[in-house]
Every structure is written in structure tokens, then in C-alpha cells.
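A protein chain is absent from this complex, but the other protein chains hold their places.
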């Protein structure tokens, strides 16, 4: 899966299900976050590092496309990568798979902000560089967007 | 606010907040659902009526644009209307306000499915008609989409 | 219902249900919190006042007894009162009713702590007094505990 070399493993909890017998749609945003946090830990010192340096990251937009329902105890993989990064913004793209099947996809747009004022601030250079360096070759911002 | 004549009241729970001190982004999908359920109760006999007749409604897509953080104990209004309805599909548009301020907006796309098979099935006529009749004049499908 | 003169209204959200078709057990702790927050707002200037004065309130223990399942769209009342208050501790008792029926009961024990250090600190006098004064006559600490 081009670009999506990082994955986080999710197991659908009973708590995640609803009376339709499937995972409630709001969980996908939580699973995206789990993948994002693990991605940042692997490649950029972790979200906590960002916070420790006085930054926060606010979610500006979220989009999810639900292709197949997820059910209790399903083992899912959340594939993610940074699809865009410029100024104070960055975008993560996601694809959720169950076995061979893609069951959902989506993206979230983020702003890096000052933790005190919540004002947008340029992505710190170390963050941009560490992400650029791991994302195989081409700069993420040149990738096409699925949205 | 054109089209948005229906509102549901939300009060941000402490449980909804996260370590950034603001409401977590996944809650907005829950609040959208609360508004959707109340809308259907008011205008179409309720979501339970739909379920009792052998239908379910699956979420196909969701989009949220976060404009201002929501905080603990904030009183919010979720404005919603059916922006599109054709075949097995329908779309709800939402706007969340706090006082005079719009703090988020978004939409969700749904499919009406058979409750047994989860296969898409044409929206029942009574549902289409009851919604058309309440949404001031023009058919919803002719409205322009914010997405 | 002796002591339980304060109630908060809850409507079971679709999100609260699980694949058993009933409200997931973890929600009851959220509903208890909603009632607690509304109680404090009514009688003691609000939880935010407590926080603004440099206090936090940590949950030390929670107990829930589930008598009847709650279902999607049920209208519930959460009855609560302060059953105990001494030193840095206080306990809320709860009873959840649906119509005439009690469907759950429980209690939570809390510690008042310094918001900086999270160290226990004596309940502020104004808080004790405002709660004592509203809880009809007898001091709460003399009430018998249901646990």
C-alpha cells in the first residue's frame, strides 16, 4: 500500500460496539488517533515530546469513509502516513484493513499551536525533518490527496 | 441560519474533555448523532420506528470541521437538517454553535439498509415524505452542499 | 425518595448502547458524573468554581449495582445527594430511575486535592456549608450508607 508503511493494531472492544451490533462510527476517530500517536512515537520522539516543548496539535478537520462494518473482536490494522506538512498544518491519511479487506479510510488535518495561547505556530523544524526523513524518498507534501 | 431550523442542546460533559482541556474530537460525531436522533423523533416518528420496520441506517461518511475548541460545561446547540435524500442515501448537515459563534460544522452521509442483510434499500416513502413536508418548501435534494 | 431530592435527566444515546442492545455498564459512571456536576452547580457554585480556587476532586472509589438494563432512547433520572463529607473526603449516593422503576444505584467516593500537587486537602468550608445548608436538616454525614 503506497505510502502506508506504518500500521497500528486495533482489536475491537465490546465497549466499541452499539445496538446495531457493529463498532460505532465515532471509534474510528479514536483509532486514527491511536495510529497517529504510535506513528509520532516511532518517528518523531512522540506526541508527549511535542507537548513537552510547548506545542499542542489541534484537530482542524476529520473525514471518514466507512466501507464495511467492524465487529466485536475484529483485529484491524490502521495504516497511516503524513500526507501533507506545511506551515502550521499537517495531514494524516489512514486506511483501516481487516485481513485483505479495506474497511475504512480517511484523513485528519491538524494545526500545530502554542500550548499556552492555542495560536497556530510553524511546525518545528526537527519534526518536519524527522518525518520527511522516514517517509520513503519523496516529500509528503507532493503526494496526491485521497479526499 | 438557512435550513437549520432544528436544534438539539448539548452540554459538554467532563467525560468529553481530554488532557488538552477541550472536548475530544470524537465527541462531535456523537453530538451529531444526538441531533439526528432528535430530528427523526420530531419529524419522522423516530429512529426506533425505522428500526421497528426492519430498516437500519448505516453511516457511510462523516466530515467535521473544528473551528473553535469546546470546553467543559459549554452549552452548545447542534443545528441540523436533511440536505440530501435520494435512493438509499441521505445526508445530514450540521452546525454547532455556542452563543453567537459557530464552533464546528460537518455532515454525515447515510444509507438505509435492510436490518437483516445490511443491504442498501430505497428510503421508505413515508420517511421521504415526512421529511420533505417539514423542510420549508424546497426539496432537500436541491439544496447546495457545504462539502 | 429520602435524601434524593436532586435529579439530573439523562436520555440514553445510541452511542451508549453495545452489541447486547443495552447501555454499556461504563456509561453509568458518566451519568453519575453528569448528576454530580449539576448538583454542584445548583448548590455549591459549580465544579468549575472548585477548580478555579485551586482544588480538584479525584474519584477514589466507585460502585454500581445494575438492576435493569437501560435501552436506547430511555429517559432516565439520576437522583443524587452528598451522603458523607469529612476531612478531604466526600461521598455521593445515586439512584437511577426510569418511570417508577429503580434501574441502578451506586456511590462514588471523592477526595478534594490541591490542583497542583494532587495532594488531599480539607474540603473548603464554604463547600461544606453550602452543601450542609441545602441537604434538608440533618447533616449528611449522619445519614446511613446504602453500601
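Chains: A, B and C, in written order; residue numbering restarts at 1 for each.
We adopt the following convention: contacts are C-beta pairs under 8 Å (C-beta built on N, C-alpha and C of every residue); 3 or more make two chains touch, one makes a residue touch a chain.
Predicted model, so just to flag it, every value in this text is computed and none were measured.
Residue in contact with the omitted chain (choice from B:6, B:31 or B:72): B:72.
Mapped onto chain A, the interface with the missing chain covers residues 13-15, 30, 33-34, 37, 46-48, 72-73. Not every partner is drawn; the one left out touches chain B at residues 14-15, 17-19, 21-22, 24, 26, 72. Where chain C meets the omitted chain, the residues involved are 20, 25-27, 29-30, 33, 56, 58-66, 69, 108, 118.
Basically, only the chains that are shown with their structure count from here on.
With steps allowed only between chains in touch, the distance from chain A over to chain C comes to 1.
The most central chain, judged by C-alpha centres against the centre of all protein C-alpha atoms, is B.
Relative to chain C, the most remote chain by averaged C-alpha coordinates is A. Separating the CA-averaged centres of chain A and chain C is a span of 36 Å. Distance between chain centres (mean CA atoms), chain B to chain C: 31 Å. Residue positions of chain C with contacts to 2 or more other chains are 14-15, 72.
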